[in-house]
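Input: a single structure, listed below in structure tokens.
The complex is shown incomplete by one protein chain, all other protein chains being positioned as in the whole.
Which chain is which? They are A and B, in the order written, and residues in each are numbered from 1.
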């Protein structure tokens, strides 16, 4: 175990060195989900590096030893069909490696798809994050606040992002807090994150969505719960309420700066959610899930959100 | 072109055997094509938007006529190939002609069915469901239409040239195609219409 970590650390150091000593965002996690992902990444880089080195070593050996210029003119290479033991090793070792990585992968899947480790007992802060060309709208239904292109979050509290889109498929990504997830027009996806440390983080849409895609970013500020509460109060004192008209204007394609409102657009333009959501139901496979999904959708629900 | 008389006429040359194998592989691709269409249909059949649901627009009578006609045509083309194997050219041509006539009736009823959908407000643009339905039916109907022309050409060739390895080969391959369309229709009938009406 110790050796493994020593190895991982040295690999980490190597990667950092290559990148000019600034820690790479993904490998500089500030929350439990990103930490899990970073450790998976480092683990797999380590194992994979060993494979690459082994292959290169065999190749170098073979090339040096069996190059034509190293052999007599009358050397006739033998006819070798294959060897069951050798081939069994060539299958067996990769199978073991893949099995181990699969085990890690499956475990991580369930971890990143549920409330962050260490935060299970706490009530999560629910934020509806919706994208439109080329902005992000963050609605805090409990706090009754809506922001555009910036996100304030409390540290040490689980965050539950409900993602959807007013347009092309986008992908909500804050590398230092955890991996991304798609936001789509006809369903709501859920992303579980948490921030361990206060700070400023980069957030962006990672999925190509047209002309303004490159600038489709947002700022994330993590702060203590007390500071967060203070901010909520301040917004309620200073910001204007969001209206349907105003929101329609915000949806028009283009870029906007940061904006703050009281109230949320969920009141007049609700998210495309369903009473039973496939998202939380990990027991269904993708086929029956789309099926489920469409069944629950029904057409009544659909007319609803096709009108916005 | 060597002719192997130990084989049935449609298999009797090398090229004929290649043609038949090639056509089976083509049918493999066709299976994937229709499988994809069915997948699309099953995924979208509940997504009716503001348009009608399957149960609201499906009518049993035309569908039953279509099914009956197409199944019969599959039987008659089988008889046609049987006649061909016996070397009875006229019987074969007659059965092929009956098959194509039945195909034409099928197509006529299908056109009527599409007009019905249009009248009850289910057009191609109405919803994901109507688009998937009409694309699936239309692809099958398009195949039948093409088959009508193809079959006619083969009948003309058999009449003009007689039963040669070439014409027999074409007729046999056409029968494979026709049977295939019938099988697809059975799936359409069971999983689109019956399921939709339940």
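Remarks
Here is the rule we go by: contacts are C-beta pairs under 8 Å (C-beta built on N, C-alpha and C of every residue); 3 or more make two chains touch, one makes a residue touch a chain.
FYI, contacts and distances are computed from a predicted model.
Taking the options "4Fe-4S ferredoxin", "Quinol oxidase subunit 1", "ABC transporter permease subunit" or "Cytochrome c biogenesis heme-transporting ATPase CcmA" in turn, only "Quinol oxidase subunit 1" matches the UniProt protein name of the chain that is not displayed.
Among A:154, A:168 or A:263, only A:168 touches the chain left out of the display.
Residue in contact with the omitted chain (choice from A:31, A:178 or A:263): A:178.
On the side of subunit A, touch with the chain left out of the figure occurs at residues 15, 18-20, 22, 24-27, 34, 36-38, 40-41, 44-45, 48, 51-52, 55-56, 58-59, 62-63, 66-68, 71, 75-82, 86-87, 90-91, 94-95, 98, 101-102, 104-106, 108-114, 133, 163, 167-169, 171, 173, 175, 178-182, 184-187, 189-190, 202, 204-214, 278-279, 281-286, 289-290, 294, 299, 302, 306.
Seen across the whole complex, the unshown chain contacts subunit B at 1, 17-18, 21-22, 25-26, 28-30, 32-33, 36-37, 40, 43-44, 47-51, 124-129, 131-132, 135, 149-150, 153-154, 156-157, 161, 166, 170.
We take it that only the chains that are shown with their structure count from here on.
Look at where the CA atoms of subunit A average out and do the same for subunit B: the two points lie 47 Å apart.
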